[in-house]
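If you scroll down you'll find the structure; I have some questions about it.
Removed: one protein chain of the complex. Kept in place: all other protein chains.
Labels A, B, C, D and E are assigned to the chains in the order they are written; within every chain, residues are numbered from 1.
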């Protein structure tokens, strides 16, 4: 968070094939697979519902009310990337709209995750470019101060390194450090695998109390039933 | 709010027939019929729009980050119930997802009202299981500490007794104490009855000023018109 | 904000033809054209997405929990107006529902902008009457205290004079003072005019860095690239 | 929360002697003794630091922006009471100032707990009348609508019955239901008793890890030390 | 709020003698005298308690994270002025510290009211320069963009014209439009005059119920006492 005026061009990205498979698992399963860590704060919401993506992070550090570095970041985008934008102080200004989205899409970006505001959300929805943000705001920004691209940032309470895998859907945004992306994928797939069977059992009326063998530990913890 | 580790199995529910008729009237009309009380705080929002339900409350008291008692609550659900979940401290974690929803639906639950977070909202929407919550979050929970089921709780600022009638729609969540459910239904239906006629008058251009005879009391209160 | 119990009947409205053309430009472009001022706080959100309107402001000053003046305001509405409602203290109560909306529509109102809550949002959506508000709440209001109609108000952090032009869409709500409405329209149209060309360039892969000639000023500001 | 326009004159108060002894133990110890429940939300803050009180609750249910019932409540105060005020919707208006405080003190009230705003805090501080509130605000209120006195209320997320014991200090406000006040006092005193010894041990450098025998359970839970 | 890059040098200030007498009456009494309007939002808090001031407003319009115009404003300060600073978007940065305070004091300023953050609060307290702000923050600002001085602004939800009288104390900040300053002073003094007598009565045990003759209107409104 401490380097300003710098663009790192060669970042190590999480494995593409691993990263791409994370989307289908969703943020909740991936977050569980990591041991219930890695989730950005729940104020980060999608501008439209139903989008479910994964990609490798290109990070941007911005100043309040100044989106200059978004244009610098655009050049660093590779197909399969997700831009993760942090601001040095809380700000809800609309840093991003349909023109920047057109440029990001042309570069192959899959989404924007921004701890600030965006605008043109109607057009972005029509374009099918998903954004997770803390706010929606018409308020435009200036282009006056240097931030950085591809430095470590803190976005919505979560530390993000350039190249980390990002998973985002209607439930939120999860950061998977590239060092553990492959293991996380494996763990998440394992979790997913036996969910179908569980669902069938529960749908048939079996209780979680019995399916998960909870009655004994509950009794041991002192749970009393009163008629 | 003060009994932990207890499950009350035999609760007195509001009359089923009365409760079922409340849904169609909606939270605003029911709340008016009660004298403008009974509404949970407006931060409680539906995870998808359009759902409009009523049911009898099965209450759950949870601890921050711990959803163990949700499984205990599942067993206490009867067809027509709505689960109302409170937490002993503010928390936005995702206590509830598609597996628990499958189980709740299998038991006949109509909805979940939770003063915390939920996840798997895309799947819940597809399943048609409505939830009103204060947050959406992938963040999972543990199963370690006892809460209670069917004790009185405070949920989103409103006191709820097990068995109370709950009415929820896009406008919010209203709690109708079981002792006054029948009277409230009657009052709400009376309000509803003459709304159609009012709407026609207003649509034809009649002003509320005249329809409600407000001009005199306004003048008496001192309202001045300046041309 | 200081006159209570007064209704101004003859207000000067922004030019109708100018005002009507602002809707298509949208809140973000209009706000940019004004020099990035005029936007209400971003907590003001539409009750359904997709609405995009402009109109001339009829202002209402309300007291917490009291919507009496909404009925007084209804009579002052002319076709093409937008009602802008402020409250003397923060309040999320539901001041406005389908009956008032029916009356407002009958008078020719295009929308309601209210720094408080509304209800009956499902019906309002079906009716196609757009509202931008800070909250949605079933909580009803009383009719007991005088406010004012068509006095200057502060709504969601923005000063509004009766007759000012209002532009609102999914991105937010912008206030255009009537004295500068014509100039603002011209400036906004000019901005809009060359956006199409820019979009095509960006879509073809040209970077904003080059299209806006940013490389030199960035270098001058000290931006360093690290491989 | 559902009875409006009613004053209950004869309420059963928690035992005076028990209640009076709770103050010295403080809100944290009492809250622990109850099993970590009973605490109002932490947005309730004292208007000046250092006050530490306990008393029996006289409850008031108010409407937004209307303090009429505060005067009705004054008459119901007995020496040793604490007034607990709830509002039917969120409100930060200043319901209470030095005149009401003078009257409350003359009746023997020990404090005010109010889920809204107060004013004249400089004078209240000089008078030594402690208040815990969610806000401080000059904004005055009207006297127009009936609420209730000595009905059950929800104040800052906690259910309060008339006559319950209240403990408040710099750490917050705890509600002790009158039925468990005596037991809570005993449990809290027991907790307090061995704190002095613990403090001496910790001050001498003994670690909690050893004093509480935590090393084994930590190792069992899998804690790894890395040099 | 719409003029950027402008400094008005000759503003009409509220009468000095009138303005100076408002301080002693305090924000609550002045706000009541105006009919319960004019109060900034209660998130505006003094950096230290006990200060009670009044003065004439020199207004400043700032951009997020940019305090350049504070230096421009300093030159426009006359003895007895209070600087009222608004920002075009929400921001908590520390726009003001001990150096600017030294300069403001040298010009005769009595206080700063700022809808943003300040820093050096320990030194400001020692210097005895009072500030009411929405935040305290070390975060510094840049000097890059033009705002305005002595244009109308909206500060903490309240419209302020240059030269308006400002009253601030521990209870909050009130804006008195210069046109009604003299009348407001008279009304506030009248309110104050009979407060002493009231206080004595209340202290002697007389109830507000009797002193204000509330029993009859309460009974008429339907208040029931239940023994």
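Definition applied: contacts are C-beta pairs under 8 Å (C-beta built on N, C-alpha and C of every residue); 3 or more make two chains touch, one makes a residue touch a chain.
The structure presented is a predicted model; accordingly, all values stated were derived computationally and were not measured.
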| item | value |
| --- | --- |
| Contact set of the excluded chain (shown chains only) | A, B, D, E |
| Sole residue of D:142, D:182 or D:214 that reaches the chain not shown, by the stated touch rule | D:214 |
| Which of B:5, B:35 or B:64 contacts the chain that the document leaves out | B:64 |
| Chain not shown, touching residues in chain E | 5-10, 68, 71-72, 74-75, 92, 94, 97-100, 102-103, 105-107, 117, 119-122, 125, 135-140, 142-143, 145-146 |
| Touch residues of chain D, complete complex, unshown partner | 26-28, 31-32, 36, 39, 42, 45, 49-50, 52, 169-172, 174, 195, 198-199, 202-205, 207-209, 212, 214, 218, 221-227 |
| Touching residues on chain A - with respect to the absent chain | 1-2, 4, 34-38, 41, 88, 90, 152, 154, 157-159, 177, 180 |
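In this section, only the chains that are shown with their structure count from here on.
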| item | value |
| --- | --- |
| Angle of rotation relating chain D to chain E [CA atoms, steps of 5 degrees] | 120 |
| Distance from chain E to chain B - Cα centre to Cα centre, in angstrom | 41 |
| Cα-centroid distance, chain A relative to chain B, in whole angstrom | 31 |
| Overlap residues in chain D, where contacts from two or more other chains coincide | 90, 92, 139, 142, 145 |
